[in-house]
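Selected chains only, in their assembly positions.
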Amino acid sequence: MDRKDGIGGRELTTKDLVEMYRLMLQSRCFTEQVLVWYEEGRLPQGLHPSVGQEAVGVGACYGLGPDDWVIPSLRTAEAFWTRGVTMLEQLNAMLGNAASVSRGKETSHHAGYPERGILAGTGIVGGSIPVAVGGALALKMRGSEGVMVSFFGDGASNRGDFHEALNLAAVLEAPVVFVCENNLYAQTVPAAVGMAIEDIADRAMGYGMPGRVVDGQDVVAVYAATQGAVGRARRGEGPTLLECKTYRFLPHYPIFEEKRPAEEIERWRERDPIEMLGRRLEEEGLLDEQGKLEMEEAIEAELQEAIGEAEGMPMPDPQEVFENVYREPVEAMGL
Amino acid sequence: MRTLRYNQALCEALRQEMDRDERVFVLGEDIARHGGVYRVTEGLLERFGPERVIDTPISESGIVGLAVGAALLGMRPVVEIQFMDLITIAMDQIVNSAAKARFVHDGALHAPLVVRTMNLGKGTVYSSQELEAWFTHVPGLKVVMPSDPYDAKGLLISAIRDPDPVIFIEHKALYRIEGEVEEEAYTVPLGQAKLPREGDDVTVVAWSSMVGVAEAAADSLADEGIGVEVIDPRTLVPFDRERVVASVCKTGRLVIVHQAVRRGGFGAEVAAAVTESEAFGYLMAPIRRVANPGVPVPKSGALHPPALPGEADVIGAVRDVMAYG
C-alpha cells in the first residue's frame, strides 16, 4: 500500500521490527569483530565499516521480494544480510578461500549472489549506478515484476555516471530505486566541499523524477520510503531518488585517521539507528534488555563458529585464476 | 550469392539475430529514428519497435553501463558507440563493469554484450583514432574487426551469440564496399584467421581497412615476383596465433599493417608473439610494422600522406624485408 507522499509498504509487524533490529545488530557485531580480527592480522583485509548507517541497507532491502535485485555500495553490508547472505559466506569471501562465492577471485564487498538477487558492484565509485539501470531495464523487458535497488554514497553522486544513469532511468522509465547513503563524507572530503548543495535529493528534479530526503537513522522511515518508491517502480511509474541522511561512526577504512570534528561524531552517535529502534522496541514492550542480550549472544556464537569454519576451508587451487576470465580457458585466446 | 554492402550485411545480422532471439536489443545515439549514422540499424525501429531499438541520450558511459546490467540479467544488448574516439568516455564501464563480470561472479553470471563501434580512419583529429590495442590488453574482452561484408555478418552474429563481452570494430572506409553474403544467418567463428592471398616469400598480417590495402600491395608485388601471404586475423582476441606462426615459419619474413599508431599498437603484440614463438628460428629479416608513425590524424588531406599508411608503404616494407641481409 503506497500513499501519495511516497510512503509505502505493508504494515510492519512486531516480528518485522524485531528482525530489522536483529539484522542491524548482526551487521554491527560483524563489522566490529572483523575490524578486531583485521587488526590482529587474522583477516587479510578490513572493510568499509557501516557502523552508524545500518538502518539504510536494512530498511531499504527489507520488504524486497525474490524477483528484486540490489547492487550494494562498498559500504552496504546490510544489503547482504537482509537478502539472506550469511556471515560465514562473507567471511569466506574476505578470506578468499575455496568456499567463497567467487572462489577467491573477489572480496566480500564486491561479491555477487545472483540467487539472492545481489549483483556485485565494481570498485569504481558510482560505476554501478548505470549497471543498475540496465538491470532494471532487463527486468522490465523480461516482464518480471522485479525492481532494482541501487546503493551509492554522497560522493558517488558527483560522478558523471550518476547523472547519466539517473537521466537514462527517467527517460526509459526503468524500475529502479536509487538509494543515496549520504553520510556527509567521501573518504576524507566533506560533502560540503564536494558539492555546493545541501540535499542531493534536489538533483532528482533535473531528471524529472521524484527525490526525497529520508531520515537514514530511522529504519522504519527508510523502509517506508523505499517501499513507496519500489511500489511506483513496480507499477511502471519509473525511478525515484531517495537520499538517506546518515553518518558513519568510524573512519572510512581502518587505515584512515579520524579527522572529523569530535562533536559532530558525538551528535550523530546520539542518533544510533540500533539504539533508536531498540528504545522503541523496549518502550512498546516488544524486546527487552534481556532479549537484546540473547540476540547478541546468538549472533556472536554464529560469528565465532563461522570464523572457525571459514578458516578451516581450503584455499582455491592457484590454477583456477585462469577460469572464468572468458567462457573458454585463457589459453584459447591465442596470446 | 547476392552481394551486400558491409553496412547492409551488419544490418542483416542484427535483424536476423533480433528475429531469432528476443533477448537481443540495440541501443545507441541516432540508431532508431535515423537508422544509424552509417545506416547499420536502418529499418530496425520499424520492425522491432522502440522497446528493442532505443535512441539514447548522449551518455556513452551510461549506455554501456546500462548494457552491462541488462546483459547480466539475461538480455543480449548490442550498443552502438558512434565512433571509436567516443569510447574513451566508456572505458570504465567496458574495462571494469563488463570485462570483469564473469570473473568476479566466478561464472555464475556473465555479460554477453556487444559494443559496436567504428574506426573512421580520416575525420577530424577527434574522430580518427583507432584504439583496438587498448581492448586487447584487457582480460575478459574479445575484439573483432571484420574486413569485408561476409565476415561482417558472420562475425557479428558470432559476437551476439558469444557469452562474453565483445568489442566489435567496424570501419568507415569499408561500409560501402560490396561482397557476397549468404542470405541465411551464419556464423564466422571468432579466432580463425583467413588468408586472402597465399605466398611463400613474406607474410603480411593486416586487419580491418588495411586488409584491402595489403591485398592490393600483394597483387603489385606479385608482378615483381614476390609472393606475399596476406593474413587477416579477423579477431584480435581470440587471435589465431598458430596460423600466423605457421606462415612466418614458411616465409621467414613478417610485415604487420595497421592504421592505428605504431607505438603501443596491436602490431607490437603480433611482432612480439612471433618473436617469442618457434617462428623465431625462421626469421630471415627484422619484422616491420607499417602504421601511423605517432601523430594525431590531421584534418587537412595535405598532411595525410606521412600520417596514414597506404599501399606504397606496404610495398616499401615488403621490399625492405626482402632486401635484408
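Which chain is which? They are A and B, in the order written, and residues in each are numbered from 1.
Methods note: a contact is a pair of C-beta atoms (placed from the backbone, for glycine too) under 8 Å apart; a residue touches a chain by one contact, two chains touch by 3 or more.
Note that this is a predicted model, so its numbers are computed, not measured.
Copy numbers of the protein chains across the entire complex in this file follow the formula A x2, B x2, with one of each shown.
Keep in mind that, in the parts below, only the chains that are shown with their structure count from here on.
Here the CA centre of chain A is 40 Å from the CA centre of chain B. Against chain A, the residues of chain B that register as touching in their complex are 25, 51, 54, 56-57, 59, 61-75, 77, 92-93, 96-97, 100-110, 136, 139-140, 142, 162-164, 191, 237-242, 269, 273. Residues of chain A touching chain B in their complex: 69, 101-103, 105-106, 110-112, 114, 119-120, 122-124, 127-139, 141-142, 148, 160-161, 164-165, 167-168, 171-172, 323-328, 330, 332-335.
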